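Every protein chain of the complex appears in place save one, which is left out.
Entry: chain A
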Amino acid sequence: MSSLSATIQDVFNEPGCGKNANKTEAERKKGCTKQLQPGGAAGGCAFDGAKIALQPFTDVAHLVHGPIACEGNSWDNRGSASSGSDLWRRSFTTDMNETDIVFGGEKRLYKAIREVIEKYDPPAIFVYQTCVPAMIGDDINAVCKAAATKFGKPVIPVNSPGFVGPKNLGNKLAGEALLEHVIGTEEPDYTTPYDINIIGEYNLSGEFWQVKPLLDELGIRILSCISGDGKYRELAYSHRAKAAMMVCSKAMINVARKMEERYGIPFFEGSFYGIQDSSDSLREIARMLIERGAPAELMERTEAVIAREEAKAWAAIERFKPRFKDKKVLLITGGVKSWSVVAALQEAGLEIVGTSVKKSTKEDKERIKELMGQDAHMIEDMTPREMYKMLKDAKADIMLSGGKSQFVALKAAMPWLDINQERCHGYMGYIGMVKLMEEIEKALYNPMWAQLRKPAPWDDAGVNWQAKAMAQMDAQAAEIAADPVRAEEVRRAKKICFCKTVDLGTIEDAIAAHGLATVDGVKEHTNASGGCGACKGRIEDILVAQPAPVLQAAE
């Protein structure tokens, strides 16, 4: 087994991941993400994932070994912010040509490393492997090792060629490279009982700086941020932190867990999106540091800062209340924890007519139900057309979502706000929530919408594409309703498990045929919930709704 595939297996076997723990042994081996579907995949590759995860290290030269496509088509596309070096934004690639493919690209890579060192003298170089050199057998580990010895500088191989899997896997492989080659290789000048690591935070739009002043004020030192506004040396001595916060995404959970394993740094998973989450995270950081030996008075100071910041934020949000009266929001997001944002939006007087729970845990869903009532429309996975219908039917005034679904709203002339990556405003911490309100207000009250909704004077008002789409959907719905057989077909075709593509009918049949009563039973027979596990709740609901199993005795 090559070292790369061994690493991948290792990454898949992630005990820190709740979703992973949910799987059977066999399932786990298959990997932690759904199999890519030719013709149906739109996400990034493992190289992309690795680059995204590491690129925010600002003083490092990121050298991509591969043909021009890998780097040439993708460079300078991330909005991370740096407080120092801008070397990370420079693009370095070996731009392999035909000759390199025939004779091997190792020499070119070696020369490239030398050139980068000569010209830019970075504290370290990260060398990214891509598909083509991996295919022809370029051994980047060997080249990096040779170059590191020769030039007396860390040259770190990041072995995550695109074809090994999706972006998410690349994030983790990048983490492995850090664990293997960087973390623990240097020592800090000094340590304090207030040293923490922030893991999986990329400082997009510089938004982490919306929170960092609070940590500074509390005297909490970020020993290393992996990787937003990160510096190589900080990363190298990050093993001396007292505690770590893993920010929201699970992208770098392997780093957090293995640092706990190897260096005894406890970590928690937290978020700085939303007022409540920010407070919880600050408290948790303080609690962990105190547990690791910081003076107990840290908690008092933390509570004081929390109280002050919350009061400021709620007071700032107050002014939006009259503007948000009777306004409805459709919230579709996976990345940002929905409920935390939900609470803040509601506090500002917005009515949430629907929210996505795609990447939320069961507790999150419960929380959302608690906040929004049983009727809360929770969206799992929608086609753009359905999303549009939802916007219309719910009479939402604005949609908040990630970049991909923006066109559903925008083309339908509905206000929309990007709350995932690629946005240009930071929404982190207390300040960020207020900024979010500001942006919502701006979008809601833009007079442009009224103009755009007016049909062209020469068009019949009823024949725009929106109306057509709605009419089509209504007609379809009516047709289905009129035909009980079709209606049943449609009902049964409803997808329950998105990872394993299992529909309601299959699950119901399995329940009936085998007299199943548990989610595990359903998983065993249908594979449903064998992926991310997010559909467990749905399967439970189905189990409850089923007539008492007839074959229970046989089980």
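Note that a residue touches a chain if its C-beta (ideal position, glycine included) is under 8 Å from a C-beta of that chain, and two chains touch if they have at least 3 such contacts; residues count from 1.
By our rule, contacts and distances are computed from a predicted model.
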| item | value |
| --- | --- |
| Omitted chain, identified by the protein name its UniProt record gives, among "Nitrogenase iron-molybdenum cofactor biosynthesis protein NifN", "Extracellular solute-binding protein", "ATP synthase subunit b" or "Amphi-Trp domain-containing protein" | "Nitrogenase iron-molybdenum cofactor biosynthesis protein NifN" |
| Contact partner of the left-out chain, one of A:Asn446, A:Gln476 or A:Thr518 | A:Asn446 |
| Which residue of A:Arg114, A:Arg262 or A:Arg308 touches the chain not shown here | A:Arg308 |
| Among A:Glu187, A:Asp216 or A:Glu318, the residue in touch with the chain that has been omitted | A:Asp216 |
| Contact footprint on chain A, counting only the chain that is left out | 81, 83, 190-195, 205-207, 209-210, 212-213, 216-219, 221, 229, 301, 304-305, 308, 410-411, 413, 424, 426, 429, 431, 442-443, 445-448, 451-452, 454, 456-458 |
